[in-house]
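What you see is part of a larger complex, with each chain still in position.
Each chain gets a letter, A, B and C, in the order it is written, and its residues are counted from 1.
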Amino acid sequence: DDGDSAAAADPGEASQVPSGRVTVLAAASLTESFEHLADELQTTHPDLEIVYSFGSSSGLVEQLLSGAPADVLATADTTTMDEAVAGGVVDGEPRIFARNTLALAVPAGNPGNVTGLADLANEDLRVAICEPQVPCGGAAQRLLDAAGVTAAPDTLTTDVKEAASLVALGEADAALIYLTDAAAEGDAVETVDVPDAEDVVSDYPVAVLADAPNPEGARAVVDAITGEPGRVILGEAGFLEP
Amino acid sequence: MNPTRRTEDLRVPAGLLIPAALGVAILVLPMAGLVVRAPWSDLPSILASDEVLTALRLSLVTATVATAAALACGVPIAWLLARTTLPGRSVLRGLVTVPLVLPPVVGGVALLMVFGRRGLVGGWLYDTFGISLPFTTEAVVLAQVFVAMPFLVVAVEGALRTADRRYDDVAATLGATSWTTFRRVTLPAVTPGVLAGAVLCWARALGEFGATVTFAGSFPGTTRTLPLEAYVAINSGDSDVAIVLSLLMIAVSVTILVGLRERWIGTA
Amino acid sequence: MSLHADLALRRGDLELRAALAVAPGEVVALLGPNGAGKSTALQLLAGILPLDAGRVELDGVTLDDPAAGVHVRPRDRRVGMVVQDYLLFPRMSVLENVAFGLRSRGMPRDRARAEAREWLGRMGLAGYERRRPGELSGGQAQRVALARALIVAPRLLLLDEPLAALDAGTRPAVRAELRRHLAGYDGCTLVVTHDPLEAMVLGDRVVVLERGSVVQQGPPAEVARRPRTDYVARLVGLNLLTGTASGRTAELPTGAVVTLAHDATGPVHIAFPPVAVTLSPRRPEGSARNAWPLVIADLEAHGDLVRVTADGAVPVLADVTPLAVADLGLEPGGEVWASVKATEISVYPA
């Protein structure tokens, strides 16, 4: 029940020192960075307890529209955030806090000898690309169009993580995934330079929610995400600044 | 001692009816929700689209092949578990039911580790024969077998344990080999259980998503089954399409389950 | 072919220890009270239950020898069995049930079916081929079970009350069919029955099992004439007493004394038929030397006669006419004298 978090925040002092529980719904690709951010905030805002629920952006919006009790929403694209805005669950204007670009990822050692985007058209290579209808797929399509390449994928993943783990396991010879995901896989994945990759970017918006039980806490968290602590941590994970 | 109408034979004790009604509500109401929310006007155009038809065909074919394979392998496993005194039998039972608890995505990763190009078995297959399973329709079937066969095994084992073993003894005294006994005496006796298990297995295979998407990937025509199609729709914010696809799956499976006429499920 | 079996098994409170031998072509009738271990013995011979100890040898081949770790599986024994509750395969037709054994032994379907059809005819079940076992009456089911076992001509045939459910009209016919079949059959046969007539008609030899042990065996006529236990005596309709003889008298454990027609010594069995017992209201004064005062326990009509069960120092069964019952005013609890002529009594060593 949603009464808990409201009660936890003492309304009298709220405007001074944000405290109590803040529930953040965040896109799955933000998992690692946001967990770090919570640890960081623990030192500056010891009274703030941050609880995350990670999921796909569209699933999170669906949950909100069904009355999920939460304070903050962070999605991996603007389309889903726009749905939330249209649904009236967002308080104020969403703010872009990070950007992501695509990388051409190959397994460690590059067994397929991939040298550039053009290799994605090679039928003999096993290629994973995101489904065009999802954010990373849309971005991939734009990148490929710009390079004039018609890819021959073997699988269209719905989730970037899938493509990333296929590369990490060596099952795919190449995949177009976000830079952050490539970074998260560590040594198992290498990236091949793609010229002009920075031209295609995805925006990550964050917003305080209209029914937030703890609006003060929510604002403090959003400030942290968009402010200095977020910039540092997100930068480490490979995100670009907005 | 009240003379009652013949039809009142249907009277059911409240102790059974109330929980049953509650259970039916839990199971059926969400489906009603889907029906209410479905975009009925767009329905024909969505259903007639090429992708949907392709995915539907692929789903039906793979689920059916997977069920056949699961029957071929799963019924013997159930028999081993129920009728022999194999040492370590209860550990085997535990192992065989593992895929039930494994979150399907993890199951997919596990399948990749074994049958993938660099996997234990897959690596050998690839190096020796140049065969690579992932991203093929065969991989979809394998993922479905992995996920759905345990249902069959558990259901059939339950049925075998309920059946009277003395018939097997009689068959043996009549000179039947254990294979003949199995085929002509044991199996017919547990047909309802086998059918129930096959239905579970088929339904589970039809709805299988996580292991498939991880192990077999998602490519229209070869590996993108209906649930994958629905998942794509949800993730691209098209929940209307997802609802329609789900209703389609429901319609197909209910038709088949209802079509499995009473007498197939067995008369006692 | 011949069967030599030495069976030992504990099962619940049953302690079975019985040696059974059946010669080739011989039919042995196994008699015994409920729970004596008859069905258990058959299950051991069929290989369905494992022996605790002992040995089973059929036709020179060891089928069971727990000490040596030998156990031939049921299907390798060529043992046919009809069990008390039939166990017809419920999902096969009657014809398929009967043909099952032949099919299992590799006979082509058509020939097996033809032969099964013939057997059903012999059992009076022509026209029932396509029924399911669930659609048969009790007696019909029993006949199908019998045909299913007989058709494979097993080397050892085990029949557990094979005719118990048959009606009075069918029973003689099926019994005759069975007798005919067994006569032309060189395997060994064991028939469990509760019907003394059946045991006499079918059995070349009778073996009586009680509480897991063989208490008597021999040719039917011999067993019928000289019962050695109460159970056998009741079965063949004789009164049986056990005592210690010395000269022309025998003393019972109760202290009562029985006068004999001939000399005898040592422990003896004393048998006489219920019709040889005369009942009278007072001590009889005739030539019958044996007379005992008794209390009537029960009266039961029984054909043309009434069977009187009387208790006392010498418990007896007496068969008297309904007229005598009325004349003597016999009723349970009443007192009466029973007398038997010494010449009606047969005496043999216990």
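Note that in this section contacts are C-beta pairs under 8 Å (C-beta built on N, C-alpha and C of every residue); 3 or more make two chains touch, one makes a residue touch a chain.
Here the structure is a predicted model, which is why all the values come from computation and not from measurement.
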Protein chain multiplicities, whole structure file: A x1, B x2, C x2
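By definition in this document, only the chains that are shown with their structure count from here on.
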Rounded Å distance between chain A and chain C, as computed from the means of their C-alpha atoms: 87
Length of the line joining the C-alpha centres of chain B and chain C, rounded to whole Å: 55
Distance between chain centroids, defined by C-alpha means - chain A, chain B (Å): 35
Residues within chain C bordering two or more other chains: none
Chain B-facing residues of chain C, complex: 46-48, 73-75, 77-81, 83, 87, 89-92, 100-101, 103-105, 148-149, 152, 154
Chain B - residues contacting chain C, complex: 164, 166-167, 169-178, 180-181, 184-185, 188-189, 191
Interfacial residue positions of chain B with respect to chain A in the complex: 109, 112-113, 116-118, 134-135, 213-214, 216-220, 223-224, 228, 231-239
